[in-house]
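One structure is given below, represented as structure tokens, and several questions about it will come after.
In this view, the complex is presented without one of its protein chains, the others remaining in place.
After this line comes chain A, so read on.
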């Protein structure tokens, strides 16, 4: 493998952001499950530790999220998140077909990675949904639960906190699902660990 078929795709700030976010989300999922299913006593650490861990990780990824927004604002990274409606459905179909059949027969990827196009269309819209819809909702509901006096006391006959917590938990679940799929897709390269190295040194391998 020589360095000519490796492109520098992930600038340092993105990698640091991604690392912090990944760690934070993993801690949040673990401590969140520990709290939600408190009687099962998953993972063997105390409820109180779970609360502290969840609070610290939650605040960290919130701050980190703001840095992500600022980073996107001042660099060109934002272009990877630009919505392009032109032929959107066709592009999504193409990429889905690749994942569902082409990949098994070693067909070339329809949208090869390039510095201009870091994400394939499917990936892009999933990331947009996660980063600009789910994560903000998660942060807002999380802050509300941290300061429950901010929450409307009662929505019809339900406690406002209960509904907020339900929403928070549901989004948490979706992000958990996202993480599982994200990790799997990341492992589909030539070598399952190659994408993880990219997240450390910033180079993407385009040899195939």
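Note that a contact is a pair of C-beta atoms (placed from the backbone, for glycine too) under 8 Å apart; a residue touches a chain by one contact, two chains touch by 3 or more; residues count from 1.
Just so it is clear, contacts and distances are computed from a predicted model.
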| item | value |
| --- | --- |
| Protein name as given in UniProt for the chain not displayed, "Cytochrome c3 family protein", "3-isopropylmalate dehydratase large subunit", "ABC transporter ATP-binding protein" or "Biotin transport system permease protein" | "Cytochrome c3 family protein" |
| Listed residues A:22, A:161 or A:186, member touching the removed chain | A:161 |
| Sole residue of A:16, A:51 or A:88 that reaches the chain not shown, by the stated touch rule | A:51 |
| Touch list for chain A against the chain that is not drawn | 35-39, 41, 46-48, 51-52, 99, 103-106, 148, 157-159, 161-162, 164-166, 169-170, 173, 176-177, 180-181, 184, 188 |
